[in-house]
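With one protein chain held back, the other chains of the complex are shown just where they sit.
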Amino acid sequence: MADLNTSGAGAVSGAGSVAKSGGLLAWLNAPERRGPLLVAPALITLFVMNIFPLLWSFGLSFFNYRANRLTVPSFKGLDNYEKVLTDPVVWERFQTTGIIVGASVTLQLIFGFLLALLFAKTFPLRRILLMLVLAPMMLSFVSVAIFFKLFYDPTLGLLSWAIGLFTGEPFILLATPAGSIAAIVIADAWMWSPFVMLLVLAGLVSVPTYLYEAAEIDRASPWRRFRTITFPYIKSLLLLALLFRTIETFKLFDLSFLITGGGPGASTETVAIYAYRLGFQFFRTSQASALAYLILFVVIVLTSIYLYIVNRRNEEG
Amino acid sequence: MAYRKAAFRKPGQAGWLYSLVTGVIALIYFFPVLWMILTAFKTRSDALAIPPKLFFTPTLDNFKSVFFRDTQAGDAVATGFVQYFVNSAFIGGSSVILALIIGTLAAYAFSRYPLKGNDTYMFIILTTRMLPPIVVIIPIFLMFRVTGLSGSYIGIILLYTAFNLPFSIWMMKSFFDDLNPEIEDSARLDGSNDWKVFFRICLPQVLAGLAATAVFALILTWNEFLFALLLTGSDTRTVPVAMANTIGGEIGVDWGLLSAIVSLFLIPVFIVTFVLQKQLLRGVTFGTIRK
Amino acid sequence: MEHKPMTLKRTLSVLALTAAPFLVAESAWAKDITIRMAAPDWGPTRFMQEHANATYKAPSGNNVQLEIDFIPWPNFFDRVNASLNSGEQKYQMIVSDSQWLGTFIESGHFLKLNDLIAADAELQAIMNNLHPALVSGYSTYPNVSAADIEKTGYPHPDANYYGFPQFPDTYVTYYRTDLFCDEGENATFKAAYGSDLPCNPDDWESITWDDWENFGKHFARKSGEKLGSGTADGDFYGIAYQAAKPLDFSTMQINAFFWQFGGGIWDETTQPNSPALGVVNSAENVEGFQRFLDLLEYAPPIAKTGQMGIFEIQDLFMQGKIAAIVDWVALGAPVIDPATSKVHDRAAFAVPPGNMRDGKIDRTGNLGGQPFVLTTWNDDEVIKEALDVVKWWLSEETQIAAVKAGGQSGLVSVLNNPDYESWAPWNAQHKAMLEWQKDLWHVPEFFELLTQQQEEFDKAITGQISAQEALDNVAAFQDELLRDAGRIED
Partner (left out) sequence: MSGISLKSITKQFGDLTAVDAVTFDVADDEVLCLLGPSGCGKTTTLRMIAGLENATDGEIYLSGQDMTHLPARARNVAMAFQFYALYPNLTVSDNLAYPLHAEGDSTADIAAKLRDIAQVLQMDHVLDRFPHQLSEGEKQRVAVGRCIIRRPNCFLFDEPLSRLDVQLREEMRSDIKKVLSGLSRPTVIVTHDQLEAMTMGDRIAVMRDGKVEQIGAPQDVFNNPANIFVAGFIGTPQMNLVGGIVSGIGGAIAVSIGQDVIELTGELAQPGHGLKLGDAVTLGMRPRSASLESESGQGILSGTCELIEPMGAETLLRIAHPAGQIRAIVTDRQGLKEGGTIHVRFAQGSYRLFHADGNRIGDMV
């Protein structure tokens, strides 16, 4: 080994000169400002492009501003909120959205789970088949909506044709409110079941093999094996999938807008479509802002529950 | 005793028979997408034919008409798709790079130098991304009106940067959280300052994560329609807006053209879902769930 | 051009311009002016761009470019609305649906042209040459009826003028000659209903909704049954017209039924003295609407979903699933194009059916198509150049070229051109139908009125409520909304 006795002092004096050089740069470079300094650009961008516009619209929601009028808006206090909260149409739209979200997310959980069971093993061509199953959720809503509308067409659609092979009659799915909701739910669930699959799959592969081996030796029935070994590993992931998909499906717009136009009547018009109509077609800009805040509130509640579960899961390791 | 051997396969492994069964199920699931791809090679009559045509004479006209169309005078002219494509790539690319730079720095800070109320910041950041776009479109719209950013590259790039930021921060934080902090300590002892630790030690370790984040952000941005429609001009218009054109003009939906655009988009998507399968979970949950 | 945003292209062109003096010697007085127009991305507007590129030379000597911003039609309103309300002041001209006029005039975006026209003999000549139904529907706000316009000619004393026709559109019937001219079909039809099938376009001039219903009954076939000289390769249907929930895809046709049965819509020209209650849900309207609903029974099953829009029936017709449809002239071209239509060589066009009332057939229809307008934020020079573009577009020469390329013209002199009817298979019918056009409301509340009634109509179409209930609901809603807006007063 070479002589190791000489270098300590040099390193120390080098450090001293760093500490001496002053000015703004050094001030910014101080360790205690490291965090704020690095975070600042992100927070500024988000504030300018997201938070500030939100505050702006929050302000608007207290006026009677309409984007297509030249009249100077006047302060209306909580009038818009009162209007939105007492508007039966708003509650109807929330109800419709709730039904669609409930049905779609349930289907997603079921199909996602089944798909995950299928892909939990290793087998030849697994990566390629997985790639095929994952494709739907990468598509844009517009293309999915347009094609599913064609599939549902009683005369030119595949669904009606396939069912007609057995019944001899064209199948008219979109004629009733229930059928129309089903049509949207099917399209949405088809798109997003792979998402749930990914989450459940992560849970399934994290189950240590030795647990299954132990269960095998203890002669546990498949159901018991699932309930006592598999399910605990995917429980929290299923809950997360449920919440994440609920938040996302809550925003459902294109599928409904393009497949049924919100019809028949208004039976598939979601709250997102209604907000769009209020703001962009009816020019009730302030009222739309108030409704937007109602939606925001729901999203914040759901998001915080989601993060609570994420954190709890992380703490459990 | 060959069958005995098969029965003693390690748990979690399966053979070709299983592949076959799964393959059939996967194909059924994939069928709507497959139908879109087939439609891209069909004439309009074949596309809408009932009984449906599984076998037909394929045509490349739809792909041609993505890029060229015939004028009234009968000349073939560019559709502007290349311009849309370049716009999508430029706007998407710039905003993703910007968001990655800003977001990675922030994520590193959130991971290594937690601020007071770190979790609250992370929560607010996530919330801004969970919002229905309809909630923010009105105010953003009004803001663009005041700042005059509407229709400019800078405006839409800034907007998409903000749009991608929460995603980038959450993703990159999850990757930084996964790193072994001992390695950074070690580099400090070995005489590296914080910047060198970040660039020489941390960043190289999360390169795969950085790539995954970029790809997912690009896909999200690429599919974004509402902001693109409302806030771009003729010079800055992007692919989804071009796609909307195929769903109603003088002929309703141009099935072949729409399918051709979707099919072209699927090529990179397939590559990504094939290559980045390990990062997919993180990608689709904004990095909130790692494994 | 003052507030043009700094785009990449712009940046590049600025660079190019900086270099220009060293490269070419430009005429000192010629200015570069771009007239940018927002327009739906389809044939008639693409033609306008292509033709302008090829032929337009500004009479002022300035270097004027018409630059059309092509926007997908399904999102055209959203985009224009966003642009106008965001104040980006990007467009010098805008193609606008006629219903939007009130909204954007009252919010100060569309330019009133009275003084400009009054100062320009050429424009006055154009105004006098335009079909009165188009001046009424496309140009006046508050609306002045076509009859009044026709009576006074230009200038009407109370009219505010705003727009010019970009593409005037009307309904026509598309029908299958291989079926309507088939002798076997005609024989069975005559045996059942006592009249001949209309084979030539002229034969359709006596066709009423009763005949239309008979076509529906007659041509309904199951898969495998005989159809014309062959067999139906799937279920086949007699008739269809638009009856869909999105946009105005049922209102347009239902309005026609209202008018033809002697009823009407809330009359904006006499506000605030015209009521909605009792007008919108009048006995005539209920009867007309009921007729509209009854005829859907013979339409393809998609009618039951409330999704049978103008494109769906066009596609079904092109796929050979329907004998006759009522649809816009604008959607005719793909029907006779072999690349898109299976029936391209068997399609013909006729006037749509009407309602026999007081011994006369009433074919009143709802005006389609779009005007284009000038915006309010341009300086005098730009306005002058924009008006020159208008004059170029509405010159007989350009209009004839437009019609020959598959477009339509609002100029009476073009319609009266002896060759006009030979330029497109639907031209004679289009010209005839222009005499029958009325338009729906132009008030700023139009979208709320439209959305609500589309919803109610849709409920009736899908069988959830009766015609009477639907119209009562519509009338009540319109009464409340228009009273709130001060457009109905007692």
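By written order: A, B and C. Residues from 1 in each chain.
Quick note on the criterion: a contact is a pair of C-beta atoms (placed from the backbone, for glycine too) under 8 Å apart; a residue touches a chain by one contact, two chains touch by 3 or more.
Please read these numbers as outputs of a predicted model, since none were measured by experiment.
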item	value
Sole contact to the chain not displayed, among B:37, B:154, B:201 or B:264	B:201
Given B:187, B:231 or B:266, the one touching the chain that is not displayed	B:187
Residues in chain B touching the chain absent from view	180, 182-183, 185-193, 201, 204-205, 207
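Basically, only the chains that are shown with their structure count from here on.
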item	value
Arrangement of touching chains [line / ring / star / complete / other]	complete
Greatest separation from chain A - chain, by CA centre	C
Gap in Å, rounded to a whole number, between the CA centres of chain C and chain B	38
Chain C, residues touching no fewer than two other chains	78, 85, 234, 312, 315, 319
Multi-partner residues of chain A (each touching 2 or more other chains)	155-156
Of chain C, residues touching chain B in the complex	3, 5-10, 36, 40-43, 46-47, 50, 67, 69-75, 78-79, 82-83, 85-88, 90, 234, 309-312, 314-315, 318-319, 330-331, 333-334, 339-342, 405-406
Residues on chain C engaged by chain A in the complex (per definition of touch)	78, 81, 85, 103-104, 106-108, 234-235, 237, 244-246, 300-302, 304-307, 312, 315-316, 319, 321, 444, 447-448, 451, 455-456, 458-459, 461-464
Of all residues in chain B, those that touch chain A in their complex	10-16, 18-19, 22-23, 25-27, 29-30, 32-33, 35-36, 48, 50-52, 102-103, 105-106, 108-110, 112-115, 119, 121-128, 130-140, 142-143, 158-159, 161-163, 165-166, 169, 191, 194, 219, 223, 225, 240, 243-244, 247, 253, 255, 258, 262, 265-266, 269-270, 272-274, 277, 280-281, 284-285, 288-289, 291
